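For this depiction, one protein chain was excluded, whereas all remaining protein chains were kept in their positions.
By letter and in written order, the chains are A, B and C; residue numbering begins at 1 in each of them.
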Amino acid sequence: MAEALSLDDLRRWLEHFADAVVSQEATLNQLDSATGDGEHGSNLSRGVAAMRRALADQSFADAQSLLSSVGMAIVNSVGGASGALYGTVFLRLSDAGAGVTELDLSRLADGFASAAAGVSELGRTTPGDKTLLDAIHPAAQALREASAAHLDLGTGTDRAALAAETGRDATAAMAARVGRGSYLGDRSLGHIDAGATSMAQLFRSLHVATASR
Amino acid sequence: MAEALSLDDLRRWLEHFADAVVSQEATLNQLDSATGDGEHGSNLSRGVAAMRRALADQSFADAQSLLSSVGMAIVNSVGGASGALYGTVFLRLSDAGAGVTELDLSRLADGFASAAAGVSELGRTTPGDKTLLDAIHPAAQALREASAAHLDLGTGTDRAALAAETGRDATAAMAARVGRGSYLGDRSLGHIDAGATSMAQLFRSLHVATASR
Amino acid sequence: MQKFMNAPDTVVADYLTGLAAAHPQLIEFRAEERIVVRATPAAAGKVGLVSGGGSGCEPLHAGYVGPGMLDAACPGEVFTSPVPAQIMAATRAADHGSGVVFIIKNFGGEVMNFGLAAEILSRQGTRIEKVLVDDDASFPPDLSRQRRGLGATVLVEKIAGAAAERGRCLDEVAAVARRTVASCRTFGVALSSCTPPRLGRPTFDLPAGHYEVGVGLGGDRGQARAALPTADRVADVLLDKIMAELGIATGSRLITMLSGLGSTPEIELFGLYGAIHDRLTRSGAVVERSLVGNYLTSLDSLGALLSVLVVDEELIDLWDQPVHTPALRWGA
Partner (left out) sequence: MQKFMNAPDTVVADYLTGLAAAHPQLIEFRAEERIVVRATPAAAGKVGLVSGGGSGCEPLHAGYVGPGMLDAACPGEVFTSPVPAQIMAATRAADHGSGVVFIIKNFGGEVMNFGLAAEILSRQGTRIEKVLVDDDASFPPDLSRQRRGLGATVLVEKIAGAAAERGRCLDEVAAVARRTVASCRTFGVALSSCTPPRLGRPTFDLPAGHYEVGVGLGGDRGQARAALPTADRVADVLLDKIMAELGIATGSRLITMLSGLGSTPEIELFGLYGAIHDRLTRSGAVVERSLVGNYLTSLDSLGALLSVLVVDEELIDLWDQPVHTPALRWGA
């Protein structure tokens, strides 16, 4: 079992995420309705449909071209806050795949660290604001630690998913400081953030794709 | 006990009716909402308030001036179908009081027969159409019969009230052919007409005022 | 009751006060007489136009007072036609010496009260022409007495208003108004009831997923209740009787008006209009002008009234004349 994700592995990751988003569309809308405007699931569903159309192209030369194509598909199909932010995640991640057809733990860690930074910049937000950053930020850190500790890819992505899920659950205790939830002030307390939920799924799907190679 | 209603008796009749309308406003609105637009009680409430203002005038020379003053007050305060129709009832009834200060059974019978005819003409309606005519028409007939049989005033007005109440109840089995209820066709079946209900009250109040002289 | 309201008793006066406050250059609300008149009366000699009816149907009627449409409106209580005294006061304000046209919707209360007022005024020497609006296509022609006055009211007020502004005489204005009524049909559906302020609860209950077919104003139920289909299919329901009765075919020239009933969001109304327009166009008809919005309503009902008017050059020309009222404005 290679300790890196091939282009096909990346495809399986994204396929798994797409399936999950489609099946969780109503749940994600529901979550978004508690503190936002109730359409995060529908937004991402559009995004993964566009992503699938982009992935129909079989000619990607490297991981960068595949991931940036996915990023552009998301940016130009989702809209809203999450479209720009998810798009940024994939565009930033794609930088780690320049000229290579495999992503190992180290490249994944670099890519997601840059992705988390991109979310923070574009969204003008920091961890603790009750956003998808609260899932991607700890996940990126977990990947960094796993890579430094030379853990295998499966363990590393599992730790990342666990970190993202912990971060997701922690958003329930946060008052939103950016995004639509922030209009509610303390009334946003007690609800898990929709974007953090979908983002945790992105990492869980990464682990599933890794483990099932 | 005089076998005719004095001007004071007429005032007590109208006061009793006014009290009844005010206390039944919500019920009449409710009835009107089943087949109409839900404001018959409020309409008549405005009417009896205006009637009371008209009755504050203590200088009526005869029954005609008192009753026509009430009729005009209703016409210009109620609006809707019932305003024109109730106004007509009092204006027609007032003709029976020209030059006299008392109304006996015979004059009441004449007055209400003319009133029922007025309703029929103005409303372009006949008994059985599920309107207030279904209360006033049989009541007028009962007064005519009571007068012909030389019954006393109290018995005559009680028969009129009973006839009006029977007519009112019979509207439940009718499909409306005029007024807002007519838009419903057979869906108006099963509901007692609001205008017939208030009209039956007018006769019940007449009897109460007669009996309590 | 979820309403912006002070009290059921003040609802109508509060509305008229606010309408006049927002349009001081156009209208004046005379509270004692309970009428709305133009801020600047028309010139002597113009035929007057008066309309009125139950409140709750806003912008009917006060919203259509102003140059190019009504001279005065007499709004009654909620869903209750005005009283003769009001109608007479409005007529006095509207009479510029050439007579007054009453635009009367075919509801019993309106017919009776305008009828009483017209009788008294005629005896006093005012020249009155009564125009009865009965464009409701939900009743067949042989039940024409049941046909309510609906969307044609707005179209007639606009067209007759332009004719009056042009200096046409009383008979001519009444004639073009009657021709407009005869060329117009309206059909309505409701997806909810409304809550009259005094009743305090919806006039009727409608199970979710259903709608009332063939409604009028005033929170009326329709003649039938059915499962709510797609907007495309609702468009067919709205159009079927109208198109059959008006004989709409290739080359028919039309003005359309799709009015929400008070709480219909614009996104839904235009979505519905798209399907209506498409079917009319596919039938070969030409939609010359269209209005989509809240033009006559029933308090907070969710629903729509579709009106279609078959026009010729004269009616289009009158339609296009300037109008400047709170609710309808162009060319000014």
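The rule is short, and it goes like this: a contact is a pair of C-beta atoms (placed from the backbone, for glycine too) under 8 Å apart; a residue touches a chain by one contact, two chains touch by 3 or more.
Keep in mind it's a predicted model, so treat the numbers as computed, not measured.
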Missing chain: touched chains present in the view: A, C
Residue, one of C:37, C:89, C:239 or C:304, that touches the chain absent here: C:304
Sole contact to the chain not displayed, among C:14, C:28 or C:172: C:14
Absent-chain contact - pick from C:264, C:307 or C:325: C:264
Contact footprint on subunit A, counting only the chain that is left out: 25, 29-30, 33, 36-39, 41-43, 46, 75-85, 122-124, 178-180, 182-185, 187
Chain not shown, touching residues in subunit C: 1-7, 11-12, 14-19, 21-22, 55-56, 58-59, 63, 191-192, 206, 208-209, 211, 228, 230-232, 234, 262-275, 277-278, 287, 290-292, 294, 297, 299-300, 302, 304, 329-332
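Heads up, the rule we're going with is that only the chains that are shown with their structure count from here on.
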Between subunit A and subunit B, centroid-to-centroid distance (C-alpha), Å: 76
Centre-to-centre distance between subunit C and subunit B (centres being mean Cα positions), rounded to whole Å: 33
Residues of subunit A touching at least two other chains: none
Overlap residues in subunit C, where contacts from two or more other chains coincide: none
